[in-house]
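Worksheet: one structure, shown below.
The complex is shown incomplete by one protein chain, all other protein chains being positioned as in the whole.
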Amino acid sequence: MSKRITVRYFASFRERAGTETENLLIDAATTRDVFDRVRDRIGPTEPLGHCKVAVNDEMAGWDTHVRDGDTVLLFPPVAGG
Amino acid sequence: MSKRITVRYFASFRERAGTETENLLIDAATTRDVFDRVRDRIGPTEPLGHCKVAVNDEMAGWDTHVRDGDTVLLFPPVAGG
Amino acid sequence: MLRITRELIRPDALRAELTDPAAGAFAAFEGWIRNLNEGREVLRLEYEVYEPLAIKEGEKIIAEARSRWPILHAACVHRHGLLEIGECAVWVGVSSAHRDAAFHACRYIIDQVKVRLPIWKKEHYVDGQSGWVNCERCSEHADHRHIGGTFRPSSGTA
Partner (left out) sequence: MLRITRELIRPDALRAELTDPAAGAFAAFEGWIRNLNEGREVLRLEYEVYEPLAIKEGEKIIAEARSRWPILHAACVHRHGLLEIGECAVWVGVSSAHRDAAFHACRYIIDQVKVRLPIWKKEHYVDGQSGWVNCERCSEHADHRHIGGTFRPSSGTA
């Protein structure tokens, strides 16, 4: 069953996606599924383990389930400091 | 053979000696001997290993030899910071 | 307390916020923009911060430090925007009764901030090129570098 997922891109992901936000209608159970779909669109990225993800402004894992209407934030490797 | 040794006292040692400097004419081969003579005068102190000594403004050990005319600085346990 | 700011970081004012009559020790760390990274001359750095989650995660890190060491006060401020060489990108300060706790908590906070906060930086080089800085941990794995030619390992501050 397809879900409406809003994806927000940051830093290098945003540059490669060419947009900050997009609304996808996809078959996705987890954040990992969302990321896989995104990689089909923007090309290869750093390995999953180096990237981070949040759902509706809460840090999440790659096995976190997504629901219809969720906003998934995709973070390339962070480099604060 | 007796040596003229100038002893300088610091902090609690100075308070107990009642003076900052004194000139002693003593039989002393090492700084340890000087300290022993001083303890005869000012009473028991913290153990040798907790105190420090300098000769003529150079940090020294308790086996450092003293010569006629030397100035021996006696430091009670230090507590900087 | 974790703050994100576009203004210059003022260590003296921040330090004053951590004073306490019961504090005998204060440890601080600052990350400064340096002019060289991985052999390339850096002109300036551009920081991107996702503020809502950076603050949430930063507060969590500070709470963790508090639960691990007996500290009195701790704070961290991170810059956002365009920074020049020599500017302070991040400040961490911790006050405590004894110095061991202040040192350990300060180190813990900066280490965690660097790997957990949603913050990215793009280096602008003297030669006109630019590139996103890879994360500190990721850059330990040389095989994952330079995907697409725009990723740079290591970090602008240290």
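As written, the chain order gives the labels A, B and C, with residue 1 at the start of each chain.
Just so we're on the same page, a contact is a pair of C-beta atoms (placed from the backbone, for glycine too) under 8 Å apart; a residue touches a chain by one contact, two chains touch by 3 or more.
Just so you know, these numbers come straight off a predicted model, no measurement behind them.
J.: Over the full complex, note down every shown chain the hidden chain is touching.
T.: Among the chains that are shown, those touched by the missing chain are B, C.
J.: May I ask which residue of C:Ala63, C:Val126 or C:Ala158 touches the chain that does not appear here?
T.: Considering the complete complex, C:Ala158 is the one touching the chain left out.
J.: By the contact criterion defined above, which parts of chain C meet the unshown chain? Give residue numbers in ascending order.
T.: Output for chain C: 11-12, 15, 19, 21-36, 85-86, 95-99, 102-103, 106-107, 110, 155-158.
J.: Name, in rising order, the residues on chain B that touch the hidden chain in the full complex.
T.: Chain B touches the chain not shown through residues 10-12, 16, 43-47, 50, 52, 54, 57, 59, 73, 75-81.
Keep this in mind: only the chains that are shown with their structure count from here on.
J.: Starting from the mean Cα coordinates of chain B and chain C, work out the distance between those two points in Å.
T.: Comparing mean C-alpha positions, chain C is 50 Å from chain B.
J.: Just curious, how far off is chain C from chain A if you go by their C-alpha centres, in Å?
T.: Their C-alpha centroids are separated by 25 Å.
J.: Please tell me the distance, in whole Å, between the geometric centres of chain A and chain B computed from their C-alpha atoms.
T.: 73
J.: Going by the touch rule set out above, which residues of chain A reach two or more other chains?
T.: Chain A, residues with two or more chain partners: not present.
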